[in-house]
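Okay, here's the structure, questions in a sec.
After this line comes subunit A, so read on.
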Amino acid sequence: AEETMYVPIPSYRVGPYAAGGTGYFGGILDYYNLLNARGGIGGVKLIWSECETEYSVERGVECYKRLKDREGGAVFFDPLSVGISTALIETGRADKMPIIAVNHGKTAGQRGDIFPYYFMPGINTYDEHSIMVHYIGGLEGGMENLKGKKIAMLFHGSPYGREAIAFMDSMCEKHGCSHEAIEVPHPGNEQQSQWLKIRKSKPDYVLLRGWGVMNPVAMQTAKRMGFPVSRLIGNIWSNSDEDVIPAGGAANGYQAITTHPAGTDFKVVQDIIADVYGAGKGDLQDKSRLGSVYWNLGVLAGVVHTEALRIAQERFGNRALSSSETRWGFENLVLTAERIEELGATGLVPELNLNCMDHVGGHLAKFQQWDANARQWNIVSDWIEGDVELSQSIIDAGAEKYAADNNIEPRPCSADSNDDDFDL
Partner candidate 1 sequence: MSNETPILSIKNIEVVYSRVISALHGVSIDVQKGEIVSLLGANGSGKTTTCKAVSRLLEAERGEISKGSIEYNGQDISQMTPFDMVKSGVVQVLEGRHIFGHLTVEENLLTGSFIRNADSVEVKQDLEHVYERFTRIKDRRKNLGGLCSGGEQQMVAMGRAMMARPNLILLDEPSMGLAPQLIEEIFEIVKALNEQDGVSFLVSEQNANIALKYAKVGYIIENGRVVLKGSAKELSESDSVKDMYMGGGGEDVSFSDVKYYHRRKPCIV
Partner candidate 2 sequence: MNMSTESKKPLLVLDDISLSFKGVKAITDISFNVYEGEICSVIGPNGAGKSSMLNVINGVYIPQEGTITFDGKQFNKMKPHTAAVMGIARTFQNIALFKGMSVLDNIMSGRNLMMKATFWETALNIGRAKREEMEHRLEVEKIIEFLGLQSIRKTPVASLPYGLQKRVELGRALAAEPKMLLLDEPMAGMTMEEKLDMSCFIQEVNRNLGTTIVLIEHDMGVVMDISDHVVVLDYGKKIGDGPPSEVMNNQDVIDAYLGVSH
Partner candidate 3 sequence: MYYREAGRLVKSFASDRRMLPLMEDRWIVIAFLAFMYIVVTATASDYLFSAILIPMMVLGVATLGLNIATGYTGQLSLGTAGFMCFGAFAAFNLVLRLEMYLPFAFFFAGVIAGLVGIVFGLPALRIKGFYLIVSTLAAQFFAEWVFNAYPWFLDNNSSGVVALPPHHYKVFLGQESTPFNAVFWHSYQGRYLITLTITLLLVLACKNMVRSATGRNWMAVRDMDIAANVIGISVAKTKLMAFFISTFYCGVAGAMYAYCYIGNLDFMIFNLRRSFLIMFMVIVGGLGSILGSFLGAIFVYGWPILITRMGDWIFGGGTLDTAFVENNSKIVVGTIIIVLLIREPGGFAALWLTTKKKLRSWPFAN
């Protein structure tokens, strides 16, 4: 029979977070279908099955356990959930299963010597926030102008939301701005008091570190309270179409960070529309969501996944891979501008360079601004790089504490040991 590789798809298509789940996993599957139509990866086709997690850790873990041994064994697991992916760090290590968390995840997991099976390609929380501060600096005409500026961060009342507080404090300390963190209790469908606080302290910018319904409500409340939306700047989980469309006119001029621009003006996207949707195999029911931020993120993730597989095949041969071989692929994942061009994803996918010490590898993002009348995002900046220096020490401390707590011997990251299919 034809050789295949099996990918479990732990999607969430119902419940409070369905908007993200349908877009992201839809994008992944559409890209997989495109590759399969073109003959797969090194001649090996991808097969998959879905499992609904409803974004719940328990369901996600159950899905993982149910699917990991199917069809000769899964090659990696990408649940798009901080909770699920973090919950699986140790299980993944024991099962030699790469756990993927694109653009998010446990930040300390960047240290591949301590978290060999955990990958968070793209950017991490600290990159994200340093890029946002740099961007504001740009808007103000230079980082030096940040002095004396006031930045408020409206964050989702969860560990995800809180994670950036300390970092923002150090970032502002470094650049002389002042920082105030304001919590919005989950789910965030009522923000009157938070915005009253903002009205009182009158910050120059408000960073929105939101999630789900909290985002449109923030924009609408900003409007109601007379705060200019153009000074509200969204983070990586507040940057989707689903965040701004519900806010209607209130979202006009809202800006947000992104690793992958929205829109369909990319060759790879056009190919998907022609070959996959043309053949009636598309995953999205609502075709207007093609080119939306979440869906494009899914395409990006699809590129990352399959490039990792391709790179692993370069080393292990054009055949179906095992999960630990796939791990090698992820760890040596390099996406150069040329390769991105070949993939037809220029402008969509950032350059990536993962290695044993850095399981993030990107640290780049752009900014986009919402035009409510045209209902589209416009890119308003070039790639900006995160303050890797500042974040590294925090990441090291976290990872080393983790290693000590869990009796983990960091693996040496020299070039050759990196090649080994090592044991725990």
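By definition in this document, a contact is a pair of C-beta atoms (placed from the backbone, for glycine too) under 8 Å apart; a residue touches a chain by one contact, two chains touch by 3 or more; residues count from 1.
Behind the choice of candidates: all candidates are chains of the complex that A comes from, given by their letters.
From a predicted model like this one, the values you see are computed outputs, not experimental measurements.
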Candidate touching subunit A in this complex, from 1, 2 or 3: 3
Contact set on subunit A toward candidate 3 in their complex: 11, 13-14, 18, 22, 47-52, 54, 56-59, 61-62, 65-66, 69-71, 82-83, 86-87, 89-91, 106-108, 157-160, 162-163, 166, 185-186, 398, 405-407
